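All protein chains of the complex are present and in place, except for one that has been dropped.
Labels for the chains are A, B and C, by order of writing; each one numbers its residues from 1.
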Amino acid sequence: MIGELVMTGDRSHRLRILIACPDRPGIIAAVSDTLYQLGGNIVTADQHSEDPDQGMFFMRIVVQMPETAEQARDQVVKHLAPLKARFGMNVRVSPASRVKQMAVLVSREDHCLKELIWQCETREIAAQIALIISNHGDLEDRVGLAGIPFYHIPVEPDRKSIAERRASALLGGMDLVVLARYMQILSPSFVESWMGRMINIHHSFLPAFVGPNPYRQAFDRGVKLIGATAHYVTAELDQGPIIEQDVQRVDHRQRVHDLKRLGRHVERMVLARAVGWHVEDRVIVHQNRTVVFP
Amino acid sequence: MIGELVMTGDRSHRLRILIACPDRPGIIAAVSDTLYQLGGNIVTADQHSEDPDQGMFFMRIVVQMPETAEQARDQVVKHLAPLKARFGMNVRVSPASRVKQMAVLVSREDHCLKELIWQCETREIAAQIALIISNHGDLEDRVGLAGIPFYHIPVEPDRKSIAERRASALLGGMDLVVLARYMQILSPSFVESWMGRMINIHHSFLPAFVGPNPYRQAFDRGVKLIGATAHYVTAELDQGPIIEQDVQRVDHRQRVHDLKRLGRHVERMVLARAVGWHVEDRVIVHQNRTVVFP
Amino acid sequence: MIGELVMTGDRSHRLRILIACPDRPGIIAAVSDTLYQLGGNIVTADQHSEDPDQGMFFMRIVVQMPETAEQARDQVVKHLAPLKARFGMNVRVSPASRVKQMAVLVSREDHCLKELIWQCETREIAAQIALIISNHGDLEDRVGLAGIPFYHIPVEPDRKSIAERRASALLGGMDLVVLARYMQILSPSFVESWMGRMINIHHSFLPAFVGPNPYRQAFDRGVKLIGATAHYVTAELDQGPIIEQDVQRVDHRQRVHDLKRLGRHVERMVLARAVGWHVEDRVIVHQNRTVVFP
Partner (left out) sequence: MIGELVMTGDRSHRLRILIACPDRPGIIAAVSDTLYQLGGNIVTADQHSEDPDQGMFFMRIVVQMPETAEQARDQVVKHLAPLKARFGMNVRVSPASRVKQMAVLVSREDHCLKELIWQCETREIAAQIALIISNHGDLEDRVGLAGIPFYHIPVEPDRKSIAERRASALLGGMDLVVLARYMQILSPSFVESWMGRMINIHHSFLPAFVGPNPYRQAFDRGVKLIGATAHYVTAELDQGPIIEQDVQRVDHRQRVHDLKRLGRHVERMVLARAVGWHVEDRVIVHQNRTVVFP
């Protein structure tokens, strides 16, 4: 993630390429040769092979092109097309300089939202928060300060679809939706339309303590570590592919209230890391597991 | 745990006192005054109050007495008796210099057993492994080297009670039983007879992945951290009070086999810490949660 | 730290007592009995004894009194006076409900200041930032938003004493001064006047990389962990008593710029923890080392 941000050279000429396909001999040779023929210089290449005999192969490449990334993109896509067919590849090509647009959905708790605003402002996360949607009005004043459009869309229990339609209308053009402690369950069709592009922070170390009140559950179980999990949202609640997790040591002195307080620090850091990786095209999902090239 | 081990003075004059009772004003004053009257000097005192109005109060005291611990023990017990009645106390008094005797039950995997042998030999764990029981004969040769009696007690599915009876006969006089990757479920009556004195290492971060094959479960779920949990054994499988937990970061590169390998390091360290705390009388159990004074 | 915050009961009746003295038999008994006689109920008591024969003894007590803390304070101080003389005690008594006032000194980097503002606002740190002083004007606009008075006091190399005099005039009545990435060396007399009440965050794992540009030093040395250290400021640069430290794993991919970025997260968390402990009277300094009762 990191070396890349400070490398010299014009980032506007850089493409990021994500590839997934069944593993077979010759993939790296074919791809790197293709890019070399187009005048590209590979800045970073990470790959992961589950098993050379029958597993999947995953690769992330950052390549410096002679022309600007926008111009080069079509060329690269076109020249990778034969390899796509030959190897059964899934390919994604995106200009490194393009700042992704994201929407953040929140309810009443603002610590995750605040950390995202902070890290987007300082460019630690290479994305822009284009808008905020909340089912409560509480955070509006606070958010107003950051100059980000805020939409209060209340969710009434039996009229969820109305709220989702209003949200969908606002979300057009977004690259990513982040559920930053958004305490509403979304409909399968809404989830489906953002598959692989919607990240949630769960306030527990999944799969422990699925469901509501995980800190109460953790306290009752007397755990010695509490955690948080950032994952892509899928139809099944809290079961989507995990991007990042972390924990914090606790002991008998902490009561439920304290676990929540300590948990907030873990939550905001875990979510920020996961979002940062996603917007730099570092995450590939395969069969409910993620490959993260950090 | 730690300061105590290196303090000067004659450890043979030291008692450890564990107290649990409903919280009320005056407990610390009454206990410390009683010990002072007996000529005791409090070396360490840790306490935890859940809630001064209606919660429980827990205390661990190490006290240096004028006479030897064995002699002082009765005096202390006798003089604490009135306080016991007055405050509804649960009290445990034990000489600090007494080396606890423990039995280790294992199956085929030996990493936890080896770590316990190691740390008992170097006196990092203040206990002696008096005997080893295994339902397999595999480890006998290896164990022989350390000079610890090894008993091979096979467990046949429909004749478990016979094996447990044989084990029980050997375990008389033990202070502690450690299940160091012992892959048999024990009967409720056996568990009951060792309540609060039998520690298990579960190869997962409980309560995630309860039951068999937790590393396979962890792999399938794509977690980014794997863990281990040391807990007291209770009738309900994997549900006993947790003493210690720890985790190890993993990523997409590790397959089930690798998770097991990395997990072994976490398991042995977590179990060794839990056993070490127990034998130094640092753990109080209350309502399926532990208070650990480290 | 933690249990205390959520305990029931009226916090306005609570005192915190910090004690340090040479260890001798009877201290705990004498102190707890004195408090009990005054009608106090000990909510939390932590103690540490270096060595019962010749070392120092440290204790922190939180006690619930029948009258308000302000009223009880004088009583407690008066009744502890004989013990003070008898045991050679250093005693500090302060009402738990009193919100400490702190001043934050900054230069150009604002991540530590922002974290402190955040945690004071959410009451995770039990203190109020009364004013901010900077030798640069850069942060004024940003700080203005939080409604905290901001004073720009430029420091000219050969006229440092003028700046310090201006700062001192503002700092009257403060309980604590926090150097949150304040890149100026303070004069011995200024340091002396805030001894034990001025905390600095050093952007390195002290004592490694003392002095300027620690991240450059860390990069050149090829370390695999970077860290941060919060410590009390003493006359000798970067040599004061350490309150808290933490580290972050890095590898060959991170360049100096990246180490700085990752380091900022560690810095703000380490400083916030140290400040939080200090304002809850959890830190005792003795001979350039701290005892922290967390």
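Heads up, the rule we're going with is that contacts are C-beta pairs under 8 Å (C-beta built on N, C-alpha and C of every residue); 3 or more make two chains touch, one makes a residue touch a chain.
As the structure is a prediction and not an experimental result, all values here were calculated from the model.
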Problem set entry | Given A:Ile28, A:Val77, A:Met183 or A:Val210, the one touching the chain that is not displayed | A:Ile28
Exercise. With respect to the chain omitted from the figure, which of A:Thr44, A:Gln128, A:Asn213 or A:Gln248 is a touching residue?
Worked result: A:Thr44
Seminar exercise, completed: Touch with the missing chain holds, among C:Pro95, C:Pro241 or C:Gly263, for C:Pro241
For this session: Quickly run down the residues of subunit A that touch the omitted chain.
Result: 3, 7-9, 24-29, 32-33, 35-36, 39-54, 64
Exercise. Which subunit C residues would touch the chain omitted from the figure, given the whole complex?
Worked result: 48, 50, 58, 205-209, 220-225, 227, 241-247, 251-253, 255, 288-292
Problem set entry | Interface with the undisplayed chain - residues on subunit B | 2-3, 5-6, 111, 114, 118, 122, 124, 145, 253-255, 257-258, 261-262, 265, 269
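In this text, only the chains that are shown with their structure count from here on.
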Problem set entry | Interface sides of subunit B and subunit C: same vs different residues, half threshold | same
Exercise. Which chain maximises the distance between its CA centroid and that of subunit A?
Worked result: B
Exercise. In whole angstrom, how far does the Cα centroid of subunit B sit from the Cα centroid of subunit C?
Worked result: 36
Exercise. Which subunit A residues reach two or more other chains?
Worked result: 253, 255
